[in-house]
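A single protein chain has been omitted; all remaining protein chains appear in their positions.
Letters A and B mark the chains in the order given here, with residues in each chain numbered from 1 onward.
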Amino acid sequence: MLQVQGLQVSFTVYTQGLRQRRLTVITDLDVTVRAGEVVAIVGASGSGKSLLAHAILGILPHNAELGGSISFQGKPLTQARKEALRGRAIALIPQTVAALDPLMPVGEQVRLAALRGGVPAAGAREVVAASFARYGLAPEAARLHPFQVSGGMARRVLVSTAVVGQARLLIADEPTPGLHPEVVTETLGHLRELADGGKAVLMITHDIEAALRVADTVAVFYAGTTVEQAPARDFAGGGEALRHPYTRALWRALPSQGFVPLPGAQPAPDALPPGCLFADRCPLVTAACRVARPPARELRGGTVRCIHA
Amino acid sequence: MSTLTETPAPMRAGPAPRPWQLNRRQRTLLTIGLCLLALSAVLAGAWLIGDDGLATNLAARNQPPSLAHPFGTDWLGRDMLTRTLHGLSLSLGVGLLAAVVSAVIGAALGLLAATLGGAADAVITWVIDVFFSLPHLVLLIMIAFTVGGGTIGVIVAVALTHWTGLARIIRAEVLQLKSAHYVQLSARLGRGPLWVARHHMLPHLLPQFIVGLILLFPHAILHEAALSFIGIGLSPHLPAIGIILAEAMRYLATGSWWLALFPGLALLLAVTAFDVLGEQVRDVIEPKQSQG
Partner (left out) sequence: MPEWMSFAGRKLLRLITLLVAVAIFSYTLISLSPIDPVDAYIGADMLLISPEQRAQIAARWGLDQPPLARFIAWARELAGGNFGTSLIFNRPVLEIIGERFIASLGLMATAWLVSGLLGYALGILAGARPGSLLDRAVRLYAYILASSPSFWVALLLLMAFSVGLRWTPICCASPPGLLPEEVTLAHRLHHLILPAITLSIVGVANMALHTRQKLIEVLESDYALFARAQGATTRDLVRHHGLRNVALPAITLQGASLSELFGGAVLVEQVFTYPGLGEATVQAALRSDVPLLLGIVFFSAIFVFAGNTLADLAYRLVDPRIRIGAATP
């Protein structure tokens, strides 16, 4: 359904004195999502992975530049095609209620999403009511404003906006932060249910545990690249089946897996090393790692960017 | 699958960059240079053109613009170009003086309010509140009136009423700096308050002050002109732009349109030059990222 290869997102910024600089936030991102599948992109908070969603939907800011290739249903996704497809074939489930208009009742916003998604105006109210019923929202909830809805309700409203328009690909941006465990379970259940219904779901998250609960495939995002794409079942035991040392470190840092912390921090986008981006923190590092960025290669049913894997 | 390297959404309406096109930094610096040039041209022009055109010449009364008199002549045959340049220099001078005094008052009160706190802060904030609760022009008229009008009246009125915005900015900036980590750290490391002020405060406050000062100029000049126009400002013997326009108003019915058009236009251009100057300098000091 969706194939992203070598995606690059950079920004032109100005520093004091109006000197121009290019800042590359995503350097090399690959991910593939098929119908009926949940794929999770997992990376640290604030590492720029939400930009992937914006790049697919064509809503990056004006000072951004895009490289690499994105294709959807086998055809390249150009800006014109993004504009034609967004809301109709590709829908976003945003992170928080901040994505809703603070002055408009939520029901009205779901109805607008339906209209934008191509639902005829005559039937829009019924579609909204059906979607509210499906996600257990009372009809009165439609009249509430975003500031009045609780965290759990907000998630259901946001999912509603994405599914009223019959989209084939759903992109969920950080669907679980700061929620009660029951709400997390419920939200993840919704995503799984949508994939089982034949949709493709791309979930962008920093929460690897949540990702593993529903995802079929996990792509690990580090310093602007996807270092590994692995089937979710490989995250087991001591992480022996995993391909990249960063993925293994992430896995072992989980509370359930021994809580082993990984020292150091990701390199900043304006100070990337010339070789492997993980070299400075890697236990396996050799001189060869620092020469060039390792390309992505197929390995045991996944992909990896590491010469030692 | 084809590779695509394209910019999302139209970058910014306008032609594609060409080799001769300047980048934003060069463009901004060029604009700053042009504004400074235009403003110094007014002052230099007044000096170069001399006082000859100010003499009464009844043979050349009420002439519309011509090559000899590009701005026309008035009812006494005086050259309006000469009058405009002299009037504008006078207005700029008075406006600048008042703006500088005002900026100094603003910076001083802002600093006092932020550093002394307590009662001093309360009083200064209260005064700022009172100033904002009256129409600016009423305040100007009231102060100019109580000082007794004239050149001093205008300068005092303009100086006393334009400091509030800058005082607010400086106060907020100092309060923010005071709570900043590195400032608190310096204090704990035994640095004296003067050292902290010199090394941590000044580098942040000075740019704010300069931008605030430049952006004060247009307001100060316009308000000086307004006060002179209604007759509470400079005396008729000092023909500032406001006076020239007030005189033009009396000769309006005779159809001498050039008397009001050109001096006002000159004032407008000077004010715009200061406005643009301030905005561009601010842009250099704290660029907005979203501008392409």
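Definition applied: a contact is a pair of C-beta atoms (placed from the backbone, for glycine too) under 8 Å apart; a residue touches a chain by one contact, two chains touch by 3 or more.
Since the structure is predicted, the reported quantities are computational estimates derived from the model, not experimental observations.
Visitor: Specify the residue from the set A:L2, A:A64, A:L100 or A:A142 that touches the hidden chain.
Guide: A:L100
Visitor: Could you tell me which of A:T32, A:S131, A:T161 or A:Q266 touches the chain that is not displayed?
Guide: Spelled out, the listed residue whose C-beta touches the missing chain is A:T161.
Visitor: Tell me which residue among B:G53, B:G95 or B:P218 touches the hidden chain in the full complex.
Guide: B:P218
Visitor: What chain A residues would touch the chain not displayed?
Guide: 53-54, 57, 59, 61, 83, 86-88, 91-92, 94, 96, 98-104, 112-113, 116-117, 145, 147-148, 161, 165
Visitor: Considering the entire assembly, which residues of chain B contact the chain that has been omitted?
Guide: Residue positions of chain B that touch the missing chain: 12-14, 126-127, 129-130, 132-138, 141-148, 218, 222, 225-226, 229-232, 245, 248-249, 252-253, 255, 257, 260-261, 264, 267-268, 271-272, 275, 290.
As a working rule, only the chains that are shown with their structure count from here on.
Visitor: Chain A touches which residues of chain B in the complex?
Guide: Of all residues in chain B, those touching chain A are 1-9, 11-12, 23-25, 28, 283-292.
Visitor: Can you check the complex and tell me which residues of chain A touch chain B?
Guide: 3, 5, 12-20, 55, 58-71, 76, 78-79, 82
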